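With one protein chain removed, the remaining protein chains of the complex are shown where they sit.
Chain nomenclature is as follows: A, B and C, assigned in order of appearance, with residue numbering initiated at 1 for each chain independently.
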Amino acid sequence: MICVFITGGTFDKTYDEIRGRLSFGETHLPEMLRLGRSRVPVSMQTLMMIDSLEMTDADREAIARRCVDCSESCIVVTHGTDTMVETAAVIARAVRGKTVVLTGAMIPYAFGSSDGLFNLGSALSFVQVLSPGVYIAMNGQHFSWDNVRKNRETGTFEPLR
Amino acid sequence: MICVFITGGTFDKTYDEIRGRLSFGETHLPEMLRLGRSRVPVSMQTLMMIDSLEMTDADREAIARRCVDCSESCIVVTHGTDTMVETAAVIARAVRGKTVVLTGAMIPYAFGSSDGLFNLGSALSFVQVLSPGVYIAMNGQHFSWDNVRKNRETGTFEPLR
Amino acid sequence: MICVFITGGTFDKTYDEIRGRLSFGETHLPEMLRLGRSRVPVSMQTLMMIDSLEMTDADREAIARRCVDCSESCIVVTHGTDTMVETAAVIARAVRGKTVVLTGAMIPYAFGSSDGLFNLGSALSFVQVLSPGVYIAMNGQHFSWDNVRKNRETGTFEPLR
Partner (left out) sequence: MICVFITGGTFDKTYDEIRGRLSFGETHLPEMLRLGRSRVPVSMQTLMMIDSLEMTDADREAIARRCVDCSESCIVVTHGTDTMVETAAVIARAVRGKTVVLTGAMIPYAFGSSDGLFNLGSALSFVQVLSPGVYIAMNGQHFSWDNVRKNRETGTFEPLR
């Protein structure tokens, strides 16, 4: 059983047609797993539904604690890309002996051209086979939490060294 | 560098609007990798563009030979789901010391509701971390070539035992 | 109130993932009208769900009879493009004093790249303002039933003269 913690981010942004702006509604994760015909047993929980630029230290601690407390040893966390690296570090300091993979999207899933489905397939696969540790899965690749940064000009993740 | 061999299958079926039926055109793989913002270095080659129900023994041998001959040790093969297991077996008998992952789709990528992007993200991730061997990546899972079958009633892959 | 008669055609073709081929399921019309945020009062009825190449003379007579019998004077008929012109002629011989607009799609609605939503918006608009008669609405244009043919090479409709 893989635990999926949902925290919001671009992944789950939707268009509020009455207000004419992006907002958060229900998570798209169940629909995405159905679309991917996923047969991976998952337990999904929405921890928060926020833009990662607004995520506080307390939020990150709460996510880390959930990773520690859950009974599963394989965990996927959906997260905004802007502060994904920071949250990964907080989780890494708290969790031992589990495989945690953070992923997100550059384009909201609700947009036709989203990378979300690709990233979800990727994160769900990495988490099943990587040895314990905290990783980021983006751009078809996986990065250890202490060797990754988001390049804000290209919008892609890259190793530090 | 990951080698991607394209053989057709539902993945790449498109709708021929003049004839009013499904057909094969150019592969969608490059567009899919762009959509997924993949930064995985890949070398793509279209070996054939056929429905896997029409694939002959000679076709399978040709795919296996390409897997043996290419210089890469990580290989993804896109393939129709109906005979994916047969081709995996032929590759497994020919290839040593390489990680080969076959994947496909239940719904053409050109359809809005395709599982193709999810499966591609999954296959590309598994191939980077699985130990040498021949695998099928479908439904978010990976199966060893000698312990998998397509359940034709549910349209999903499952282990034999 | 506009009457919408559904007869099938490419419009409503869907992909049967178990059998790996195109087929007909439920009509997509209600979903399409919801997507278009249509506020036009409509009464929808599925008369048949077939490829227009398989439509018989009896089928066409049945459609024409329904156009005569319904209480509405504005009618949209969704129809396969291959024999849309033939059915328009049968309706034209039967119906008096009503505006009937036939429309369809070159690409199934379920495909991301369908012309269906555009055509439905077009047909629903034309039917509200054209004077009584039988028309085909395709390619953003309207054609009188006795001055139109489908060009099978370009896949577009054009006037005879």
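The criterion applied here is as follows: contacts are C-beta pairs under 8 Å (C-beta built on N, C-alpha and C of every residue); 3 or more make two chains touch, one makes a residue touch a chain.
Bear in mind that the values here come from a model prediction, so they are computed numbers and not experimental data.
For the chain excluded from display, the touched partners among the shown chains of the whole complex are A, C. The chain that is not drawn here is touched, among residues C:M1, C:I18 or C:L35, by C:L35. Screening C:M44, C:A62, C:A89 or C:L117 against the full complex identifies C:L117 as the residue touching the chain left out. Only one residue in the set C:I6, C:L29, C:M84 or C:M106 touches the chain that does not appear here, and it is C:M106. Against the chain not shown here, subunit A presents residues 10, 15, 17-18, 20-22, 51, 53, 82, 106-108, 110-113, 152-153, 155. Listed by residue number, the positions of subunit C touching the unshown chain are 32-33, 35-40, 106, 112-115, 117-126, 128-130, 137-142, 155-158.
Heads up, the rule we're going with is that only the chains that are shown with their structure count from here on.
Within the contact network of the assembly, the step distance from subunit A to subunit C comes to 2. Same-residue interface: subunit A and subunit B share over half of the residue numbers found at their contact.
Here the CA centre of subunit A is 26 Å from the CA centre of subunit B. Counting only residues that touch two or more partner chains, subunit A has 112.
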